[in-house]
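With one protein chain withheld, the remaining protein chains of the complex are depicted in position.
Per-chain numbering from 1; labels A and B assigned in written order.
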Amino acid sequence: MSSNHVKRVDLIFEKIECKAVLEKIVDMEPDDICQELLDSDLKGRGGAGFPTGMKWRFTAQEKDPVKYIVCNADEGEPGTFKDREILDQVPGKVFCGMAIAGKAVGAKMGYVYLRGEYKFLIPKLNTELDKFHKTMDEFNQNFRIQIRLGSGAYICGEESALFESIEGKRGEPRNKPPYPTSFGLFGKPTAINNVETLVHTVMIMNYGADHFRELGTKDSRGSKVFSISGDTPKAGIFELELGMTVDQFVNDFGDGDTKAVQVGGASGFCVPRKKFAETIIGFEGMPTGGSMKLFNSSRSMYNVLHNYLDFFTEESCGQCTPCRVGCQQLLKGVEAVKRGEKNSKYLDELVKLAKTMKRASKCGLGQSVGNAFGSIVENFKEEIIY
Amino acid sequence: MVSLSINGMQVKVPEGTTILEAAKQLNFRIPTLCHHDDLCVAGNCRVCVVEQLGAKALVASCATPVTEGIQILTNSLKVRSARKHIIELLLSEHNADCTKCYKNGMCELQDLSNEFAVGDHIFIDLNTIKDYTVDRFSPSIQKDDSKCIRCQRCVRTCEQLQGVNALTVAFKGDQQRITTFEDLSMAEVICTNCGQCINRCPTGALVERTYLDEVWDAILDPTKHVVVQTAPAVRVGLGEELGLKPGKRVTGQMVSALKRLGFDSVLDTDFTADLTIMEEGTELLTRLKKALVDKDSDVALPMTTSCSPGWVKFIEHTFPEYLPNVSTCKSPQQMFGALTKTYYSRNRNLDPKDIVSVSIMPCTAKKYEANRPEMRSSGFKDVDYVLTTRELARMIKQAGVDFNRLKEDKYDSIMGVSSGAGVIFGATGGVMEAALRTAYEIVTGRPVPFEDLNITPVRGMDGVRQASVLFEDCKEEWSFLNGVELQCAVAHGLVNARKLMDGVKSGEINVHFIEVMACPGGCLGGGGQPIPTNEEIRKKRTEAIYAEDMSMEIRKSHENPEIIGIYKDFLGEPLGHKSHELLHTQYTKRVRY
Partner (left out) sequence: METIIENELVKELANKHGRSRDSLVPILQDLVVHNRFLSKQDMIDVARELDISAADVYGTATFYTFLDIEPKGKYVIRICKTISCAMKGKNEMLATIEEILKVKIGETTPDGKFSLLETNCIGWCHKAPAMLINDTPYTELTPRKVTEILREYIKK
């Protein structure tokens, strides 16, 4: 990508005939599906970026006759709203992706875990689901999907917390190992994927792995749907080729006065203007679940940080020490520094604490609080103190 | 086998071993808080994190199984700094007024902060912001949220060992806390007062309600005659609180210590354990007779034991429809109390109102039991104060008694003589065994057909055990039992009791007589016993209990001369009028949810 602009793509929202894709895969060997995905280099779009083909293959290799497919539609990361749009525009493709996953791993049952905030989508999804089940019957496939609603808990987007939640419990993340591919929902081997990842699998099965690989970079193949918000004249949902720099991105989406971009939501990193050029959006640089939030020079980065810390303090599941207490300390700590009750050196203590949280927390939530904290404090220290 | 290196040393361990256990084999102790040998892995406190070379994050050693070739550092810079942070974080959320804390000196959090020389607190004190409460409504348990580190050991205990689920984790984030349904007090919920959670709480958040001051006041009041009784399991646990190894019997020293503390009379609950056997054994045989001879279909069988007040409260809540099946016998503690203020006072020419009756129990549920309104059949409160094994150890320390140099002493009389059958009440299966030793002999005139009277099939640590005894050549008045195989079942730990009762309910388990002990291992693993208690320690205490039994001259309840005496002089006969009045009780239906 050499131009100073980003490349728009239209795959995810492309209206295609799912039946045609199903036609292709019903007679395929399950492992060939996994191989096709491996060939495509598709990595998960939910944030962690695990190779999807590998995840499915691991699940397929488990001996247990009962397995599950889970579509992670919890989309709670602040600044992320693309899964809602995908489910609204092309729900059939999401279900189709789950069916492909079911075929690949040998699962008969799939769950969509939809965040409670998106309950208004349910009537539409149910209509689509009826259609989907009819199609399954036509293809003589007994794969079935159930929709489960969340009830306002960000942590339930974390895969093992999500399983606990479907099982009717508190959404507290589990210890890993064991991983979902061997011990997932109801203790069974489970392939869990983000909404967008599943749609990508449909497009890969439709157009082939090579088509997908044509886009993006060596480490980040394909395109990605971005949720763009903040100080931008073009807030919204855009599918873009992976591998752009923040500079290119800001050229297209900034308001001319962008001072920082928060990549990946509250659990992502803050990129200041001076690092726009060197920062690549993709797995080689800054991976993201798709949230891009722009801040112009009128914004106080203290307020941004405070808002994020407030979010984590509330949304931590609370079970592990570094995260439960650490979040509170970071929040109270920056407040105390701001009020002058603690001197600026205290920020260094807090940065160290954020490092401990990153290393010692039980799950991705606590492990990533330090991302925003570290990058904002490091780059906007004066704004935090004064 | 998996090989790995820990701090540069190689070790081979079986697959599935955690890093924590592997390190132990190399004599590296990794600090833990949420981990407990009796409970499933939680992995939430994170103090046990270690560094795995090559991994980005630290790993929780208690929750991570070893994998081939990994290299672990348990004390690297990264580990040390994370661990210290975690301890400091816990303290920042904690009301660390150690000098005023009941667990001062016996607290795992305190030990850790000492070990890591936590000096000035770096972090902001969150304790002042939080609206903590202390729940002192229960006569057994005190719950102080300001001391809670959210390790969830208590929640897992109540769920996994006891199947009660009175405690839960509630809310999330900074609001997360350990509580009961609707934050009700422990006294208002389905808690059985078993104290297993107390026994596992690493801090002062869950402790027994203590009555030490009341007992000292009584002892030091010259107008009071203070009688103390000691439960069977205390003598095999007390030593642990006073620096001895688990499994050491300290009966004689304990008696000697109690006398030095100033109790006016040091007596033995084992005596009423023997009495329980007489009453309960007769009750069982009577029920069997009604069922087999009178063909009375209303008679409630299987009959269950009633000596574990945790079990009694549990069945009142959980299986109230089975209350008629529970033996009407009071627990040995309460029988003792009722007799103290009747039989004993008469014998000693004392006015019962001047008697203060104290019991030393391995149990916190007994504190609740003593406060039940129905437990006043002597006309007074049968047992005034109940202390745990741990509280007794504290009294001994307070009085400056050098326990380990004490000579052995003997229980006073009357109500101080007991049999080996009374002693084994302290172990799971013990009541069953004691009852069989007596019942069999009553019915057949011969001792139970087991070597040395040791009925090994009812012993052991399996959660639910079943055994049977065949009655043959019965005495004439019991001839209806000829050829009857008495079916027995034993459960310990309420989670197993629930399983057993579900089996009874579904008809899968068909027995005549059931023994349930609320605590894992029986009373020797009681909630009032020394901390820590775990499988290994329970085994040691069990061995000690059976060794004590073997060392006794009298091994059967009905041969205890004081038992023979009390029936002759006072009670008349088992299930007689006086017994009914003083030794038996009734139960209350309670809500299940």
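Criterion: contacts are C-beta pairs under 8 Å (C-beta built on N, C-alpha and C of every residue); 3 or more make two chains touch, one makes a residue touch a chain.
In this text, all values refer to a predicted model and were calculated from it rather than measured experimentally.
In the complete complex, the hidden chain is touched by one of A:K43, A:K93 or A:R170, namely A:R170.
Considering the full assembly, B:N165 is the residue among B:S76, B:S146 or B:N165 that touches the omitted chain.
Looking at A:G110, A:G230 or A:G289, the residue that reaches the missing chain in the full complex is A:G230.
Residue in contact with the omitted chain (choice from A:R144, A:R299, A:K338 or A:K352): A:R299.
Remark: the residues of chain A touching the chain excluded from display are 75-81, 84, 115-120, 148-154, 165-171, 186, 227-231, 235-237, 266, 293, 299, 303-304, 307-308, 311, 314-315, 317.
Touching the omitted chain from chain B are residues 164-172, 179-182, 189-190, 320, 589-593.
Definition applied: only the chains that are shown with their structure count from here on.
As a whole-number value, the distance joining the C-alpha centres of chain A and chain B reads 49 Å. Note for the complex: chain B touches chain A at residues 41-47, 49, 56-58, 60, 63-65, 78, 81-82, 85-86, 89-90, 92-93, 122-124, 126, 149-150, 152, 169, 171-176.
Against chain B, the residues of chain A that register as touching in their complex are 153, 155, 170, 172, 175, 177, 312-322, 324-329, 332-333, 336, 349, 352-353, 356, 358-362, 367.
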